[in-house]
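First the structure, which I've put down as structure tokens, then a few questions once you've had a look.
So, chain A:
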Amino acid sequence: MATIRTNRQPMDMERAHIPQGEVHVIPERCKECGFCVGYCPEQVLAFSQEINAKGYHYPVLAEHKEDACVHCGFCNLICPELAIFTVEIARQGGSGSAGSQE
Partner candidate 1 sequence: MSDAPQREQRVLSGTHFMLGDHACAEGALAGGVDYFGGYPITPSTEIAERLARRLPAVGGKYVQMEDELGSIMSILGASAAGARSLTATSGPGFSLMMESIGLAAMMELPCVIVDVQRASPSTGLPTMVGQSDILQARWGSHGDYGMAAFSPASPQECFDLTVHALNVADQYRIPVFLMMDEVVAHMTERVVIPPADEVPLVHRKRPDHKPGAQRHLPYAVGEDGVPAMAHAGEGYKVHMTGLTHDERGYPALTPATHNALVNRLVDKVRHNAQHIMRYDEFELDDAETVVIAFGCTSRSARQAVRQARQRGAKCGLLRLVSVWPFPEQRIRELLQRGTVRRFVVPEVNLGQLRREVERLTQLPVQRINHAGGAMPTPADILEVLL
Partner candidate 2 sequence: MTATSAVIARDHPNDPLLRSDRFPHILCPGCGIGTVIHCYVEAMAASGVPLDNHVCVSGIGCSGRAAGYVNVDSYHTAHGRAIPFALGIAIHKPELRVTVISGDGDLTAIGGNHFIHAARRNMNLTVVCINNFNYGMTGGQAGPTSPRGSITSTAPKGVHDRPFNLPDLARAAGASFVARWTILHVRQLRDAILRGLQKPGFSFIEALSPCPTNFGRANDLGDGMAEMEVYRQRCRIVQELPGFDELDIDFVDEERPIAVGNFVDIDRHPYQPVGADAFDNVPNGTQRVHHPVGEE
């Protein structure tokens, strides 16, 4: 079966911008439901070693994921406690384009 090869790529590939997010957490609001940690599409989050005043482990950045947040906002919206959100920051190193991720 013949294979059709193309060299197509999105025309706006160079302009595509993957944002970088900075994760902010309000530890005292967290109740450790795990939604943010479990459903972060980039697996950026892990539970803290420490506990907050109510005894819950709150989200921290997982090992080697310090720069992996893409500011998609899912953790923010799914958090029932409004204990986490992300802020877009200038991407550390690289061009910030989709191509540079390859």
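Keep in mind how these were chosen: all candidates are chains of the complex that A comes from, given by their letters.
Heads up, the rule we're going with is that contacts are C-beta pairs under 8 Å (C-beta built on N, C-alpha and C of every residue); 3 or more make two chains touch, one makes a residue touch a chain; residues count from 1.
Here the structure is a predicted model, which is why all the values come from computation and not from measurement.
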item	value
Options 1 or 2: the chain contacting chain A in this complex	2
Of chain A, residues touching candidate 2 in the complex	22-29, 31-35, 38-39, 46, 48-49, 54, 56, 59-63, 66, 74, 77-85, 87
